[in-house]
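The complex is shown incomplete by one protein chain, all other protein chains being positioned as in the whole.
Now for chain A:
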């Protein structure tokens, strides 16, 4: 996969040498599965987790100019969030709800506008959320326009990622919330001017089941035998796709994925060979270039600096992953809709096509991702059915699944805690 590396030199390192689970101070016993099926647990997740945690809503490049905006629906909290960049360049989120009679104001998904007018009676708001105009204002009673702007939502930005907190007075700052994660991943380079690919799925399974699928690679050889296994496992050196490293950062966690350094498109995969002729073209659309080298040089990325590295999965509590790979980076948003319904948004940032062959490679890359998403969604719905049957009270997690264990522990703390301070202990 990486031409200038000594291929195979570190093959023997593929897989955990020590236990991540015990090294990180996590338990090793069976883990209860009520969090995937219990209506009471879901209600507490809704109010105590999504209602109190910092939630990712978008990236600053979605607001390129003054007066740019986008609307983010957060169904689990029944919120329509209007995120805007004002004339001074500040990014701020508001409830997309008119102060007059409570109608949703902005109906477009995104755009650029100095003024947002409510369709009901024409109340208009500026890109700073202030109430700019009221038709027939004289017919109101002592209306103080200054008090009738859009309701702001606590907003903060870390490394270009926009987070909001739906508590009226957040009990915790984003800085404290991200804690050691933000310190470790500060300054990781993101590709400039990249192509954005988006795959979305709505399906009938608890939101954590799909998050779990990206928390471990133990399932890769079984669920993704053709699409992923050849690149992320090795028949001799890493048969079960064990992770290369694993870490926790307060509420958050990360693991490094093994990449088969001997991977090449199989001889009968003629289209893959055709599409990947321009570069090394691994499963992740990889290429050896300055961007990848800068990424690999960052201390948080592939922290044990193994040559057989392919990607880092990092999970920001409760439902957001930022994943870094040799071929660009991608994010996952795992949004609950109800106890057993999920909206999964996968956003991939990858260098743009500059030739016909490179464009074909991107189509092949995107097509493969669609297959992976389909395989995972199909499997999650199957797990949900199994769990809903009530046959099992617990699940057994192996060392490579430490991230699921960590997420379950943190989640349970937040669900049980009366205050955020208590949850953070």
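Heads up, the rule we're going with is that contacts are C-beta pairs under 8 Å (C-beta built on N, C-alpha and C of every residue); 3 or more make two chains touch, one makes a residue touch a chain; residues count from 1.
Everything below uses one rule, namely that contacts and distances are computed from a predicted model.
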Not-shown chain resolves in UniProt (candidates "dATP/dGTP diphosphohydrolase MazZ domain-containing protein", "Lactate utilization protein B", "2Fe-2S iron-sulfur cluster protein" or "Carbon monoxide dehydrogenase small subunit CoxS/CutS") to "dATP/dGTP diphosphohydrolase MazZ domain-containing protein"
Of A:28, A:137, A:378 or A:419, which one is in contact with the hidden chain? A:378
Selected residue (touches chain absent from view) among A:366, A:395 or A:417: A:366
From A:31, A:148, A:201 or A:424, the answer for touching the chain not displayed is A:201
In the complete complex, the non-displayed chain touches which residues of chain A? 109, 195-203, 225-227, 266, 268-272, 274-275, 350, 352-353, 355-357, 359-360, 362-364, 366-368, 370-371, 373-375, 377-379
